[in-house]
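Below: the structure, in structure tokens.
Removed from the display is one protein chain of the complex; every other protein chain stays in position.
Let's turn to chain A:
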Amino acid sequence: MLEISGLSHAYGKHQALADVTLNVAPREIIAILGANGAGKSTLLKAIAGLIRPRAGAVIRFDGSDIAQLLPHQIVERGIALVPEGRGVFGDLTVAENLQLGAYPARARDGEDARLAHVLALFPRLTERMGQAVRTMSGGEQQMVAIGRALMSRPQLLMLDEPSLGLSPLLSREVFRALKTIRGDGVGILMVEQNARASLDIADRVYLIEQGRNAGDGAASEMKSNADIQRAYLGQSREPATSKSK
């Protein structure tokens, strides 16, 4: 569904992405792991059209190249991004945020049914429809952000750090929702600092280090890989020595 190759981007002299390759199949959950500053967010922004990739990059979605499209045109093709920090409209109400999610022409048909679906996914938004989003908790704002993205009828949902700043309970709720969303036929590409939780729901994982591909594979294999465990799951290679700390 999404095929990326040769994707590079530099912020001034800092090479944020170098020749990145990545694929997402329909209904697949892909997690991107990597250290802070490895270029994970830049990768999502490049796909969403928020930054221009360097010439030569290929970003194909459903068979057509979207590398040169503007952000609003990419939403229209069926890719929705929930950015880091959520990007909700704080001064507007929940209902208005969700209504704006259905702003693209592709999303106008069946808007009411999709709204009912989003509210079934996040029931606590139902009673908050008239509330200004900035007065809500971080977890509720994240639900609004994901709900708003779903209102655009995406084929691919991208999330940048969806559990950042959320309580463990709310994080679990968000991850559970992501599984349901995949069950509805939406592919998911996410960047997540909670490696354990993302490995639990992901099908495949890409490792990004210093803007480059540093490996990929099935999430189940990654979970048992010693290097991955040490780097991302906070486990020491030799558990016996951990006592000395």
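Convention: a contact is a pair of C-beta atoms (placed from the backbone, for glycine too) under 8 Å apart; a residue touches a chain by one contact, two chains touch by 3 or more; residues count from 1.
Here is the rule we use: contacts and distances are computed from a predicted model.
Remark: of the listed names "Sarcosine oxidase subunit delta", "Branched-chain amino acid ABC transporter permease", "proton-translocating NAD(P)(+) transhydrogenase" or "RNA polymerase subunit sigma-24", the one matching the undisplayed chain in UniProt is "Branched-chain amino acid ABC transporter permease". In the complete assembly, the contact with the undisplayed chain comes from A:His72, out of A:His14, A:Arg52, A:His72 or A:Arg124. Which of A:Ser41, A:Ser152 or A:Ser171 touches the hidden chain is settled by the complete complex: it is A:Ser152. From the options A:Gly39, A:Pro83 or A:Pro162, the residue with contact to the unseen chain in the full assembly is A:Pro83.
Residue-wise, the contact with the chain that is not shown comes from A:Pro104, picked out of A:Gly39, A:Pro53 or A:Pro104.
Contact with the chain that does not appear here is found for just one residue of A:Asp19, A:Glu96 or A:Asp203, A:Glu96. For chain A, the list of residues touching the undisplayed chain reads 48-50, 70-72, 75-76, 80-81, 83, 87-92, 96, 99-101, 103-104, 107, 134, 148-149, 152.
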